[in-house]
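With one protein chain withheld, the remaining protein chains of the complex are depicted in position.
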Amino acid sequence: MKRQIPLMIVLILGLLFVAHVFIPNKLSSDYLDWFMKWMKVIGPFAIVLGVFSLVYVHYNKIKRKAPTWGYSIVTLTALVVTTAVGFIWGIQEGTPYMWIFKNFNVPLGATMFSLLAFYIASAAYKAFRARSIEATVLLVAAIIVMLGRVSIGQAITHWIPDITEWILNVPNLAAKRGIALGVGLGMTATSLKIMLGIERSYLGGKD
Amino acid sequence: MTETIGIWIAAFLTLCMFSFLYKDNPFYKFAEHLFVGVSMGYYIPYTYYNAFIPYAYEPLFLKKEYILIIPFIIGFLYWFRFSSKYSWVSRYPIAFSMGMVGMGVPMNMHANVLVQMRTMMLPLNSINIILIFVGTISILLYFFFSKAHKGVYGKFTSIGVWFMMVGFGASFGYTVMARISLLIGRIQFLLGDWLGLIK
Partner (left out) sequence: METVTDKEEIEEIENRIALYSDYIEDKPEIVKKANQLKSDKERMKLLYKTHCTNIRSFKYYIRKTDGQGHFIDTPIYTAPNGEQYIFPKQNWFNNDEIITLIAVLLFAALVYFMIQAARKGKRLYIRPIAGIQEIDNAIGRATEMGRPILFVPGLSGISDVATLAGLAILSKVAKKAAEYDTRILVPCRDFIVLPIAQEIVKEAHYEAGRPDTYDKNSVFFITQAQFAFVAGVNGIMIREKTATNFYMGMFWAESLLMTETGSATGAIQIAGTDAVNQLPFFITTCDYTLIGEELYAASAYLSKQPLILGTLKAQDYMKLLIVVTVVLGTILSTVHLTFFMNWFPAK
């Protein structure tokens, strides 16, 4: 009941999905439609788990007066205010909800993303300092491709864009292909293990 | 007016985030915690209006598709996680969402294995195709777990490592410009939209 039935559900649905791939019949596409439709109903319920967990963690921090507990108030206030604004005035363009999105979420996200420009430089420096042959190969290829994609590369010598193209089309292609083949097998095996119940850690304990 | 306030807030938050480059500080901590709050706060009404209403509420209560009571109940079972005694009940909706792994078995075999195999079977009529062929085979053998990387075999798999490193370098170099343009975008916002120094 606690473990066997969930495993049976995974097995039966899984086998039907295997069959779905091979059967082009309407019955088979109806099955996929049915599953998707139900998943769309089930999905939104899970959000409560996330919200509850977030609130619980920060509420606890405030209650225990843990270090930086003051910032937890910021998180909870922001959460409550944004949610309330969305429910009170709706989520269309021009509502306060979208104003918050535009002036809070967008700049915060874009700035976080743009920090990568600094981090990528520091990662390159790490590769340079590592002094292993592999890291050097990686770095040299990176520099060539980087230069080959901008006009400076062309200006230095026409070899750079040519080599860039070669790197992208030959070793890079081989690397992508080799990795994809291995990953494909790994994914097939993992899916099979889960479907057959060989790998069942996701269900937790035996009790 | 609200637009100006908005730009000032956005600029302040941008600077708070950038301050992390120096070190963790109260401004970053504030921005980080605010970001977590607003992003989740954004997501709740979004999911309600764009997922719950059209796919769950409307079909069941307005179109009266009563069969949807079943997934409603399955979804509701997630909430048993809050009970320590009955938390196992939440395995049912989890198992239900896991059902799709079955599709992964043939799909991955098809898209990642068989299709790739076909693309490899090209006539070896140019040095580049031979290089790709050797590179792919050596990488594949690098991922062969049943034999230690020693001797001639070890040398061959190390060719695979070289290929991968050049490939990773290519990805790395390819990404750099995209990341720099993101940074330029933020600087343009600060200098242009906020301070009006550049047009």
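Points worth noting:
Going by the order they are written in, the chains are A and B; count residues from 1 in each one.
Quick note on the criterion: a contact is a pair of C-beta atoms (placed from the backbone, for glycine too) under 8 Å apart; a residue touches a chain by one contact, two chains touch by 3 or more.
None of the values given here were measured: they were computed from a predicted structure.
For the chain left out of this panel, the touching residue among B:Ile7, B:Ile94 or B:Ile180 is B:Ile94.
In the complete complex, the hidden chain is touched by one of A:Val21, A:Val80, A:Val140 or A:Ile163, namely A:Val21. Remark: the omitted chain is touched by one listed residue; of A:Ala127, A:Met146, A:Ile160 or A:Ala174 this is A:Ala127.
Considering the whole complex, the residue from B:Leu15, B:Ile73, B:Leu141 or B:Ile187 that touches the absent chain is B:Leu141.
Chain B meets the missing chain through residues 17, 20, 24, 29, 31-33, 35-36, 38-40, 42-43, 78, 81, 87, 90-91, 94, 97-98, 100-101, 104-106, 108-110, 113-115, 117-118, 120-125, 133, 136-137, 140-141, 143-149, 164, 167-169, 171-172, 175.
For chain A, the residues in touch with the chain missing from this view are 18, 21-26, 46-47, 49-51, 53-54, 56-57, 60, 67-68, 105, 108-109, 112-113, 115-116, 119-120, 122-124, 126-127, 130, 135, 138, 142, 175-176, 179-183, 185-194, 198-199, 201-205.
Simple rule for what comes next: only the chains that are shown with their structure count from here on.
Taken in their complex, chain A has these residues touching chain B: 2-3, 5-7, 9-10, 12-18, 20-22, 35, 37-52, 54, 68, 71-72, 74-83, 85-87, 90-91, 97, 99-118, 120, 123-124, 134-135, 137-150, 166-185, 187-188, 190-192, 194-195, 202-204, 207.
Those residues of chain B that touch chain A in the shared complex are 2, 5-7, 9-11, 13-14, 17-18, 20-21, 29-49, 51-52, 55-56, 59-60, 68, 70-72, 74-76, 78-79, 81-82, 88, 91-113, 116-117, 119-120, 128, 131-140, 142-143, 160-177, 179-180, 182-183, 185-186, 189.
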